[in-house]
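Only one protein chain is missing; all other protein chains are in place.
Residue numbering begins at 1 within each chain, and the chains themselves are lettered A and B in the order written.
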Amino acid sequence: MSEGEAKTVASDERASFSWISALRDAGFLALFTLGLSFPILAFRTRQDLWHGLVLDPRWDLVATVVAIAFFGRLSWLVVGGRVSRNVQSFATQVGEVLAPLQNYKGTFRLVGLIWLIAYPFLAVLIAGPGGALKWIDNFGIQILIYVMLGWGLNIVVGLAGLLDLGYVAFYAVGAYSTALLSTYFGLSFWICLPLAGIFAAFWGILLGFPVLRLRGDYLAIVTLAFGEIIRLVLINWVELTNGAAGISGIPRPTFFGLPFNASDEGFAAFFGLEFTPLHRLFFLFYLILALALLTNWVTIRLRRLPIGRAWEALREDDIACRSLGIDTVTTKLTAFSIGAMFGGIAGAFFAARLGFISPKSFEFMESAVILSIVVLGGMGSQVGVAIAAVAMIGGTELLRELGWLKSIFGAGFDPTQYRMLLFGMAMVGMMVWRPRGLISKREPSLVLHEKRAIGGDLVKEGQG
Amino acid sequence: MGQAAMNTGVGPALEPILRVEHLTMRFGGLLAVNDLSFDVARGQITALIGPNGAGKTTVFNCITGFYKPTSGRVALMSGGPQSDPAIAALTDSPGRSQRVGRGGVYLLERMADSEIAAQAKVARTFQNIRLFTGMTVLENLIVAQHNWLNHASGYSVLGLVGAKSFREAEAKAVEIAVAWLDCIGLKGRADDPAGALPYGDQRRLEIVRAMCTGPVLLCLDEPAAGLNPRESAELNELLLSIRDGNGTSLLLIEHDMSVVMEISDHIVVLEYGKKISDGTPDYIKNDPKVIAAYLGVEDEEVDEAEAEIEG
Partner (left out) sequence: MDYFLQQLINGLTLGSVYGLIAIGYTMVYGIIGMINFAHGDVFMLSVFIALILFLLITSLFGGLAIAVALVLVLIIAMALTALWSWAIERVAYRPLRGSFRLAPLISAIGMSIFLINFVQLVQGPRNKSIPPIIEGGFEIQIGSGDITLSYKQILIILTTAVLLAAFWFIVQKTSLGRAQRACEQDRKMASLLGIDVDRTISLTFVMGAALAAVAGVLFMVQYGVVNFSDGFVPGIKAFTAAVLGGIGSLPGAVIGGLLIGLIEVFWSAYFSIDYKDVAAFSILAITLIFMPSGILGKPDVEKV
């Protein structure tokens, strides 16, 4: 669109639009950006040969950023209103077109399931055996772990409304109990898996008992503190956990006793197949898929039981719950420990998948990522959480694939550096855009006449 | 009740279900409830009235365990008449309740809020309605039946495997809920979110939700607040039907005198945390202390004030 056109459109749309004020506005933002850029962006600190700190000025970078701010703001002021209106009307149109699809939910579920089951085969077909490794491992398995963790935490945060910022602690308990049990006592993965869940649930009760009378943000902070304590103990208790170096040599899961290796007793030999590392990946993929679906199934069932309804009632109003004789502490504890259990099982899978774990995998950042998956998905919505996990984990993984950008921005450009930066920005942006998450509607757990979803504005988010 | 109550203002000679004695609640320097004693008669409607800030809600919170009273005793006697020595014995023991026959004695000041609702069977509503707004009307009433349903679900184990006994129990719970919805004319809206109901319906829903817990004593905090006259009249009927049909005793806080005078059997008047009067509606209506409290003037000035208003 040429400048002349833009001008007429703008003046058509808003008679009061004035270039002077738009320029002033953009100029102000540019100045503001300049202020923010100085000195953190304008000077890069560098340790020189004599270990003194020297400054490398980067005014060209600052100039670029300021120019982007200025022209970005200006063009937004000129055409932004129109664009956002168009986008909105387009979104409503899409929504209207998609609305009848609600009736085919069962079909969608089936298609989704078939697609998931076919996924590893499709990956091999499309990307070839070498290329498929990445698609199955980094995308498939990685995303499914987060889907499972998201669903597990969804019980605590989404259904019971308990804000847990230390969920990764249970993931760690599951992973470390699997690692320790299998390396010290030689227990097999299939025994460690349920044990990890039980240990994590036990820790959930142990930690939950004192903290669950706290409300809201305080609960969040205490759970964060517990998460950090567990991680710090894992780092410092070197005799047991080997400290920051982590535990390696965790036995890999076997296919009912058949290991995935090239030996004669291996899976490939037993079934008369040619050995390829893909077998193990396929197996891991289906295993985590099954575990995630189990989490989903249990959650959906529990939601329709008295305990699940009590969780949601607790999220809505815990004082009212108490007035109805519901023991809120036990109810919260069940949510906390069941959520923890799934976290622990996911942890067991994580340990066995790589054969190596270290405290680095259980930092606060993981809890933050899982929580944002739950909140972004829409609290309590299973589908929303799955979509959010695919978007956030898949999205950041995709950034690894953007190597071709090097040809545009020069060889020094490394897109992976921007991964977490963009992740943080996306979290802020998503909250501003949809504070209630992607799917804020709530499905009733019990119907008398006709099932109708409940609008997100009526659903409360919990105090505890 | 009778002449005696009329003349002295002493409570009716009926057998009490709840006995509040020397109840005191202090918030820092503020004495919200000051040495209050009164009885709630079994099978009757007792009203607790008083000007704003008199401490009525605080009394409710002490009875239902949301506040721990500074001192005093709140004894609930369910099932039938209980002897004073039995209550005294329980008070001296460290225990909180004593089962006798079908009912028992419960010292509510020693119990936590959810225990009071679950064991002593005292249900309540709130001055600011506290429905589960994001859940359907039906779900609200099912949650109210949580304790026995959860038991029937084998603490979720039977429920997870979809046992028949649990499905039957759930059907029974729905039946109970629907009966109550019928009673307040909301059956057609069972699948609507509770938060979407009009205000008056929300008030009545909160009352039947409390009834779904099967209480022996129902405490209502300003059930008629914000209702129009027609809705008030419907409310009166509902409360009378609860008293007569279910044998539940009622204790209610109310500012709306048309409700209070019409349906209560007995009234307790509170001002600045102290009881200033106690008796039948007729007695209260004519008690100069009550009139003075409501108009905020000394006794002898009441007549002058009335004269002024008329003149």
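By definition in this document, a contact is a pair of C-beta atoms (placed from the backbone, for glycine too) under 8 Å apart; a residue touches a chain by one contact, two chains touch by 3 or more.
Keep in mind that this is a model prediction, so the values were computed, not measured.
Interface note: of A:220, A:352 or A:439, the residue touching the hidden chain in the full complex is A:220. Checked against the full complex, the one of A:319, A:398 or A:453 touching the unshown chain is A:319. Listed residues A:23, A:41, A:116 or A:399: the one in touch with the omitted chain is A:41. Within the entire complex, the positions of chain A that touch the omitted partner chain are 32, 35-36, 38-41, 43-47, 51-55, 163, 210-211, 213-214, 216-218, 220-222, 224-226, 228-229, 232-233, 236, 319, 364-365, 368, 371-372, 375-376, 379, 417-418, 420-421, 423-428, 430-432, 435-436, 461-463.
We adopt the following convention: only the chains that are shown with their structure count from here on.
Centre-to-centre spacing of chain A and chain B amounts to 47 Å, using the average Cα coordinate of each chain. Those residues of chain A that touch chain B in the complex are listed here as 298, 301-302, 305-307, 309-310, 312-313, 316-317, 319-328, 334, 442, 444-452, 454-455, 458-460. Of all residues in chain B, those touching chain A in their complex are 64, 66, 113-119, 123-126, 130-136, 138-139, 142-144, 146-147, 149-150, 153, 155-156, 159-160, 170, 174, 178, 187-188, 190-193, 195-196, 209-210, 213.
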